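All protein chains but one are shown in place.
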Amino acid sequence: MPIVHKGTVVDNKKVGNYFVLTATAADMPKEFKPGNFVAVAIGDERSSLILRRAFSIYQVNDRGVYGGTVDIVISPHGPGTDYLANLKRNDAINLVGPLGKPFSLPKDPVPCVLVGGGYGAAPLFTLAEALTARGCRVDFILGASTQEKLFGMLEARRISTTLTVTTDDGTSGQMGQVTDALPEVIKKSNAAVIYACGPMKMLEAVANVANMHGIVSQTSVEESMACGIGVCMTCVLPIIGDDGITRMLRSCVDGPAFKGDKVRWDQVGKIPSDTWGAPVEGVN
Amino acid sequence: MPIVHKGTVVDNKKVGNYFVLTATAADMPKEFKPGNFVAVAIGDERSSLILRRAFSIYQVNDRGVYGGTVDIVISPHGPGTDYLANLKRNDAINLVGPLGKPFSLPKDPVPCVLVGGGYGAAPLFTLAEALTARGCRVDFILGASTQEKLFGMLEARRISTTLTVTTDDGTSGQMGQVTDALPEVIKKSNAAVIYACGPMKMLEAVANVANMHGIVSQTSVEESMACGIGVCMTCVLPIIGDDGITRMLRSCVDGPAFKGDKVRWDQVGKIPSDTWGAPVEGVN
Amino acid sequence: MKRVPKRTSVDMSIELAKLRLESPVLTASGCAAAGKELDQFIDISTIGAVVTKSVMLEPRSGRATPRMAETPSGMLNGIGLQGPGIDDFIEKDLAWLNQKGAKTIVSIAGNNVEEFGKVADKLRDIPGVIGIEVNISCPNVENRGQVFACDPYAAADVINNVRRNVSASMPLFAKLSPDVTDITEIAKSVVKAGADGLSVINTLLGMVIDTDTLLPRLSGKTGGLSGPAIRPVAVRCVYQIRKALPNIPIIGMGGIRSGRDAVEFFAAGANAVSVGTTVFNDPEACVRVHDEVAQILQDKGLRSLAEIINAAHEELI
Partner (left out) sequence: MKRVPKRTSVDMSIELAKLRLESPVLTASGCAAAGKELDQFIDISTIGAVVTKSVMLEPRSGRATPRMAETPSGMLNGIGLQGPGIDDFIEKDLAWLNQKGAKTIVSIAGNNVEEFGKVADKLRDIPGVIGIEVNISCPNVENRGQVFACDPYAAADVINNVRRNVSASMPLFAKLSPDVTDITEIAKSVVKAGADGLSVINTLLGMVIDTDTLLPRLSGKTGGLSGPAIRPVAVRCVYQIRKALPNIPIIGMGGIRSGRDAVEFFAAGANAVSVGTTVFNDPEACVRVHDEVAQILQDKGLRSLAEIINAAHEELI
């Protein structure tokens, strides 16, 4: 069960272009599963920003000196993320979580490739641990536009069989995109599942590669969210159900991870005309 | 000329029920005269509180290690004052000032009584210095509901000929109100002018005592202000002009100090029917 | 631990149309889905009532994303009434609410007057529905037509039709839009047509433009503005309607964030309040607001909420 926690910032350090913020979080770590996220309030009741911001949970610790804590990775680029990046030790921070469906884990100890784009890597490290604990081989691919925007290279190296790094500008690893490296990694590792988190375009490309190789992908999407808890219907995208019918599902409670072959990638931001309940005339 | 200054908090200490906040203020101290106030923003552009709050300038320093600074006294009791009371050293603070007409000083070195109610004492200390510099005798009366709400006793004692203290509950000084002590102080000091700052009811009572003694009073009023710079017309009260006509004057630019006998005390919060431009039918 | 209202000595129960509710704080339609998700944070059976997301006759996909934009102290939404349709709603959502012991006010919407009636008819004799809120004011309907709530005749037609399709004892609340020249005119019209009470207010029509693309941020271009930003407009609407209709039950809403905010609505004339957008910020808000109101009343030395209702109308008390 998610909780609302009035926490405090334990630490907030700059790492490349990002900030890794540690906050007290009471019982959240106990409830946590890889793939969950938290919704963070931006300021107190004086703030003009009334919507929470969603952040993948990067790490949890339920036995620290501060009791339970969670770590999130912040990419500052707007009013909310800027605010959080500037928080200091002991500042108040209000979190709701853990939220969202966790990643589905394979029943058998099959090889898995984890693909993270930029801060999208954040939820993959606890996932890697869980997979490893099940005996899965884990190979990592981290990509970003440039070196500063890569996240978690050292850690990925530590917990994976292989780590492949790509940057668009070649400042670190191979020049290119994660999907340029993906087929090779799939081949070498004999992957059965691909997990991916990052920009929507990357997820689409990863899902396509997985489909082409006939293997399962789980993509953790990032849709604009107002509530994060499933009550507002802002965070929807077209997902094909087991019955073959496309529905507008909430990424906050039905996701954020969806099977890559179930997302209508080319129709994200639209209502496909065959969607359950779509307007008859096709207007929006 | 007032300026808009993006300053920082140098210090913020609790004194009784109040906080004395010191902020960098660039050239404000050079322009300052006793009786001026500053308008302080509550938070940055993320704040939902968009109006500034007015505070009497308590002290200025134009040669400190931080350059120019101003001190204000904060009585926390609402969202804006609570916010300011919680500011810490190095926090950002945005000030506009110095604002308002300064107190008028007597041309001759006449005895003056300074009456401060609660944090209303704040603007009186620099005034006392200016009066003393002109050779005026200064007697102080400080009053409050209770001891914790008295402000500046030590300082008042230091810069005045006599200090009289009153509290409603008798926790410090005489039990009673400032006006209970005032006639005696007027008599002893042979006062020619009374300066007062504090709650409106106190100002009214002080003005009445002054009138009864046939001496001049200057009362620094506190009306709810939206702009503090004279452009919004929210801070008005009925003031009798030299021509005998009552006008709704802005306390931020025509005051905050007005001659006590020119304020229509019983009509504050109303439009007296003989006001310049009053509605003909007397409706509001 | 799900939050439940604190027990106090203050009587927080209310009379609302033909209803008696233990708490004056309800959810707002579209801001609590059908209660299930919120029940992780608060015990949904302990709040005044769950007002469900407006449901239509058929399933509905809603609008394309982006469906929302944050605004100063508020937000703009253009969900487009995504929902499962009334049959599925009754079968799943209502069944869940009943099993939980929640009090449910079902919000209904329609593309035309007839549809409203059909949806209402489906709710006839369904157990657990304590009231129906008729959303005649959603500005987001994809149908280009004028909003029902902006025309006294269209608004009355809808209420009339719904009234005919429900039992006489079923409390009907008409939900009004503030986007009109005179909201009391619409209020009078729907009351005459058979509404037992009024829900005041729905969102204000607004637009946010993306300064990068220079195009409207929402896929539907305009959307509904909600949150604390609109509170003064909502309080004014409640006040005006209470003045015009001294006895009509009113559910007040629009930007309620705290108990103090709710007290403004009660004083203006609301008999109950709905908390909408604030739930996105604080999933426990409905219970917290209840507790804060009780505390304020206690601090004032009052024994019941009833004592402050209409207090801002000196002529009524």
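By letter and in written order, the chains are A, B and C; residue numbering begins at 1 in each of them.
The definition used in the following text is that a residue touches a chain if its C-beta (ideal position, glycine included) is under 8 Å from a C-beta of that chain, and two chains touch if they have at least 3 such contacts.
As the structure is a prediction and not an experimental result, all values here were calculated from the model.
Screening B:V96, B:A144 or B:L163 against the full complex identifies B:V96 as the residue touching the chain left out. Among B:V10, B:V38, B:I93 or B:L237, the one in contact with the hidden chain is B:L237. When the missing chain is restored to the complex, the residue among C:T71, C:T104 or C:S189 that touches it is C:T71.
Considering the full assembly, C:T181 is the residue among C:Q99, C:S167, C:T181 or C:N247 that touches the omitted chain. Shown as candidates are C:L21, C:L97, C:I136 or C:L225; the residue that touches the absent chain is C:L225. Residues of chain C in contact with the chain left out of this view: 71-74, 76, 150-151, 179-182, 204-209, 211, 214-216, 221-223, 225, 227-233, 235-236, 239, 255, 257, 260, 263-264, 267-268, 296, 308, 311-312, 314. One chain of the complex is left out; on chain B, the residues touching it are 1-4, 41, 45, 48-52, 96, 223-224, 226-237, 247-248, 253, 268-271, 275-279, 284. Annotation for chain A: contacts to the undisplayed chain at residues 48.
What we mean here is this: only the chains that are shown with their structure count from here on.
Ranked by how close its C-alpha mean sits to the mean of all protein C-alpha atoms, the top chain is C. For the pair chain A and chain B, the distance between mean C-alpha positions equals 55 Å.
Here the spacing of chain A and chain C, counted between their Cα centres, is 34 Å. In chain B, the residues touching two or more other chains are 48. The multi-chain contact residues of chain C, meaning those touching 2 or more other chains, are 72-73, 228.
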